[in-house]
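Supplied in structure tokens, the structure appears directly below.
Of the protein chains in this complex, one is absent; all others appear in place.
Naming follows writing order (A and B), and every chain is counted from residue 1.
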Amino acid sequence: MYKQKQLGRGMYQLFCVAVGLILMAPIFYAVSISFMRPEEILTTDLNLLPNSLYLGNYQIAIEQTMIFRFIFNSFVVAFVASFVRIILASLAAFSLAFFEYKGKKMFFYLVVGSMIIPSDLLLVQNFFTVARMDLVNTYLGIMIVFFFNAMSVFIMRQRFLTYSKFLREAALVDGCGNFRFYAQILVPSNIPVFATVFIVSFVGVWNTFLWPLMVTNVNEMRTAQMAITMLNIAEGSASYGPGTVMAAAVIILIPSIAVFVLFQKRIVGGLMTGSVKG
Amino acid sequence: MKLRKASLGKPVSALPLKTKIFQRVEPYLYLLPALSMLILFTYYPFITNVIHSFFTVDRFRRVRAFAGLRNYSRVLTDDSFLQAVGNTFIYVLATVPISIVIGFALALLAKKKTRFSVVYETLFALSMAISIAVIAMIFQLAYNPSMGAINQLFGLSISWLSDPSTALLSLIIIQIWSNIGYNFLFMFSALRALPEDVMESSRMDGAVRSRLLFQIIIPLVSPTLLFLLMSGIAHAMTSASLVLILTTTHGATGQPGGATEVIMSFIYGRAIMGTNFNVAYAATTVGFVLSSIVMALALVLDRKKVSYDV
Partner (left out) sequence: MKRHMKKGAAVLTVLLFALVIAACGRDSAAGSASGEGGPIEVVFWHSFSGANGETLEAMIEEYNQTRGAEQNITVNLVFQGFEGTNNVILAYQTNDTSNAPDINVGLVSTIPNMLDLSWTVDVSEFLNNPSSSVTPATFPAAMQRMASVNGRMAAIPFANSIPLLFYNADALREAGFDRAPANFDELIEWTKALTQVDATGAVTRYGVNFPVMRYQMIVFTVNQNPNSFFFDNEGGRVAPVTRVTAGEDGTMAAFLTQLERLIATGGFKWVEDNPNQEFAQGLNAMVIRPSSHLGAVRGLVAGSFDFQTAFLPHVNAGDTGSAPLGGSCLSLFNRGDDARVRAAWDVVEFLLRPENSARFSMVSGFLPVNVEAMQLPEMVAFIEENPQFLVGVEQMLQGAPNSQEPFDIVFADVQRIITNTMLEFKNGNLTVEQVIERIVRDVNRELDDWHAANF
């Protein structure tokens, strides 16, 4: 009876792993293709595994593009933009949750109201603003439109509002100034919420494609996402082919997957305690 | 003001003027960075766009003449724009609910901690770490009618991305795949955060279990569901990455034959590739209106069911 149960549990886990592997099949496919010679790829016969570990695709991807620079750019942009976003959002939420002042209601509605304005639709106009600020081809230019996010402010404000009044007042009576209260008590005790907002932001910025495409036109500033689609333009030549694109894809995937796997536990932890309250 | 009193423990009037002024402006200071970004990159472009949509502008965006509603009538009678709107709705209705359901189902599968749960949790969530451009490239090859694995594996001969009847579906599949990890992770965390006894009771038989799911678990995780729904809609209403990467050829967006044209790719095609800002501005405003309606609708529908006392 016990053994049967254990067997059942084993089967269950096996099933789950199988589902996960099927789900990730596209990634295995990309890895496999990236090691194939062009003639193995350019065929109508099904070839799921490379005949040998051919590294030529990686060589072309690395030699012909500044792929590591592109990945670095993507990281800088996603990381810094998300970092600034949580600071901006938490300061604004701090102001909205703990102070009483003229116009507060209006500001709050401005924040909430902006949630229904999809930011992607503003890209064209924002491009001209950023260009007028002379920020084309700069990290700041790529990041600046991601600094503010209404949802982040909203989530943090909701969180701060649940704060025990006693704790706050005790801290203040203790002679702890407003900013110190923010920096030394509010921030450290809300790391999970910060983590959640940071992750949501990181994923969002990491994924953006259209905006970096518009605000950069030099190699040094391109992000990995746009670079890989540019590699793809080399359609149908003998030296560049799907293999090169897949090799570039794998190179881009490695750091992001590594970071994700490393931090996944923390992400879940952050999401659990700082769970989103619509 | 209560805070200020509490912090200093003496009447406000007793403070020096400089401090008083600082205390007045202090909350605004904290708000300022966020607010300036909000105004500069959300409200300013929004308002500029709406105003310009009532004018005729040339291809360098110089205002030439007042146009009244002409740009709107032009866009709203343009078959290709109407097709883009239709496709956008199909895109939202297909990608958002399906990704959430799959993410939720996977979260239910993975909610129990087991020896190997780390392995499949990671696999389920991994698509979140893979950017849409990268996965688009991978699927592009997999969809290829002659060299791609999909046709080869299943013995099909479908031109996935270039046949009007399958192109939008092909993009939807990629988008769902890409959303699964994100939705899974949020649902999974929400489930893990539920009280232990709720989780324990999942050992019951089928009938009771489905009642448990619909009457207890779903209401408990409804805030997360709503968050995913809203952010999913907002994203799906205005995303064009897949269209621009996979189904745009030499200036013609949303190929084949407009089958994958969505609102955002329409705007990009007209404004950036075609420098026809008249049509683009009007289309943008229409896009605003439509997406706010959809979001408001989702909000109203959900308000009734969402439970906030988690």
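We adopt the following convention: a residue touches a chain if its C-beta (ideal position, glycine included) is under 8 Å from a C-beta of that chain, and two chains touch if they have at least 3 such contacts.
Please read all numbers here as calculations on a predicted model, not as lab measurements.
Student: Out of B:98, B:194 or B:252, which is the one that touches the chain we can't see?
Tutor: In the full complex, the listed residue that touches the missing chain is B:252.
Student: Return the single residue from A:23, A:36, A:67 or A:84 that touches the missing chain.
Tutor: Only one of A:23, A:36, A:67 or A:84 touches the chain omitted from view, namely A:84.
Student: Among A:143, A:224 or A:250, which residue is in contact with the omitted chain in the full complex?
Tutor: A:143
Student: Spell out the interface residues on chain B facing the chain that's missing from view.
Tutor: 19, 22, 26, 29-30, 32-33, 56-61, 64, 74, 80, 144-147, 157, 159, 162-164, 249-253, 255-258, 269-270, 272-276, 278-279
Student: In terms of residues, what is the contact footprint of the unshown chain on chain A?
Tutor: So the residues of chain A touching the unseen chain are 42-44, 64, 76, 80, 83-84, 87, 91, 127-128, 131-132, 134, 136-140, 143, 175, 177-180, 183, 213-214, 217-221, 229-231, 233-241.
We adopt the following convention: only the chains that are shown with their structure count from here on.
Student: What part of chain A is in contact with chain B in the complex they form?
Tutor: 9, 12-13, 16-17, 19-21, 23-24, 26-27, 29-30, 33, 41-46, 48, 74, 87-89, 91-92, 94-96, 98-101, 104, 107, 110-111, 114-126, 128-129, 144-145, 147-148, 150-151, 153, 168-169, 172-173, 175-178, 182, 200, 203, 206-207, 209-210, 214, 224-226, 228-229, 232, 242, 245-246, 249, 252-253, 256-257, 259-261, 264, 267-268, 271-273, 275-278
Student: What residues of chain B sit close enough to touch chain A in their complex?
Tutor: 1-3, 6-7, 9, 24, 26-28, 30-31, 33-35, 37-46, 48-49, 61, 106, 109-110, 114-117, 119-142, 144, 146-147, 149, 152-153, 177, 180, 182, 185-186, 188-190, 192-193, 223-224, 226-227, 230-231, 234, 237-241, 244-245, 263-264, 267-268, 271-272, 280, 284, 287-288, 291-292, 295-296, 306, 308, 310
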